[in-house]
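The complex appears here without one of its protein chains, the remainder shown in place.
Then we have chain A:
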């Protein structure tokens, strides 16, 4: 008896619509976020993640409406990331129906934010989102990036992950920028390294292209697997992924 592998569809939301793109560029419209979330709920998704990729404050308010409308009909946990800069931003998201909040670049700019959010709402509310790229310059071979992978920071990915866990992150969303959008499978080495280092749950993200890509990520140590475009394109359903995981001897709901 144990907690099972979670399958998490991720919806990148801009101005109230789901968008998709490769390596975070060339964004295209992929549908209504509330409808898509409800569809994934019906398919047996274990959680839903919204990533707010809008740039303006007006669009941010639209995202709150999306979260509120989704929470009224989708009774599984909702994580919302993107644009979270303060613990008050977290409070606003929780108030409209988010259960967890993803934090990325704001924590890089001001690491104290991680502790502030964890102290106020508990570690379980905070998903630290990491956009990671392979880099020979970083001691671990992996560097933390910002701006959807377009800018490299000075932070070594493993050292940064260890620091945010220490500061109070409740979960790591490990997104491989190299693998993202390629449909060549998850970066398994990255997942393995994060699992060895982390005592909090690890979500593997970036690179899912076929049903066969998910089980290796779980075997590498992922507690949850996240994908976006394969679900939005209708190439795969959540049920397809779960059936394949089950066939590989991995327990799902």
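What we mean here is this: a residue touches a chain if its C-beta (ideal position, glycine included) is under 8 Å from a C-beta of that chain, and two chains touch if they have at least 3 such contacts; residues count from 1.
In this text, contacts and distances are computed from a predicted model.
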item: Name of the absent chain as recorded in UniProt (options "Dehydrogenase", "Zinc protease", "Imidazole glycerol phosphate synthase subunit HisH" or "Sulfite oxidase-like oxidoreductase"); value: "Imidazole glycerol phosphate synthase subunit HisH"
item: Touching residue (missing chain; options A:15, A:38, A:96 or A:197); value: A:96
item: Which residue of A:50, A:121 or A:142 touches the chain not shown here; value: A:121
item: Touching residues (missing chain, whole complex) on chain A; value: 1-4, 6, 41, 46, 68, 71-73, 75-77, 94-100, 119-125, 170-171, 198-201, 223-224, 253
